[in-house]
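Can you keep this structure in mind? I'll have questions shortly.
Excluded from the complex is one protein chain; the other protein chains are retained at their positions.
Showing chain A:
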């Protein structure tokens, strides 16, 4: 019940934003990207952020998904979460065992110790950047939170694809991040021209570290 109510509110907000944008500027361009590794295998859970040359505006950024990183079956879910700067992210424990979630990342250093089942702790991410999450009890648990300052962000699906709509035409900076990307901080950056009202397509081959 709680989930569906939240979803409805989010949908309404999105519609309102869409209307607002449409009436506010000509933001009708779309960016589509397909990411593969050197072997041609699609790369999923890569985060793509776009910052148009004209800026992202000062409207508060919101995404269609919840700012929540669940621990379930001794894993972080979702593995990669995109949140806007300043977002308060909840870390609910859905497992019977305890977890000790930590982060030594520059963007956010914290320890959320030994919380039990159905217990939720939260942390506010006030700096944009990459946050790697681990569990001090379970070494193999890894999760990532991408804290962004642009509304144009998404992660690739299992086919390595994503689409970002509602972009203004013109030059934009596209950044692609993946924890295993062979690049400084796992992030690479590209300049593209987005035709107004059209679709900018990009195929990207990413140099990856072995998993």
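Worth pointing out:
Rule of thumb we're sticking to: a contact is a pair of C-beta atoms (placed from the backbone, for glycine too) under 8 Å apart; a residue touches a chain by one contact, two chains touch by 3 or more; residues count from 1.
Just so we're on the same page, contacts and distances are computed from a predicted model.
Hidden chain, UniProt protein name from the list "ABC transporter permease", "Phosphoribosylformylglycinamidine synthase subunit PurS", "2-oxoacid:acceptor oxidoreductase family protein" or "EAL domain-containing protein": "EAL domain-containing protein". For the options A:142, A:175 or A:202, the residue in contact with the chain missing from this view is A:142. In the complete complex, the residue from A:52, A:84 or A:134 that touches the missing chain is A:134. Take chain A: the residues that touch the chain left off the picture are 102, 104, 109, 132-136, 139, 141-142, 179, 210.
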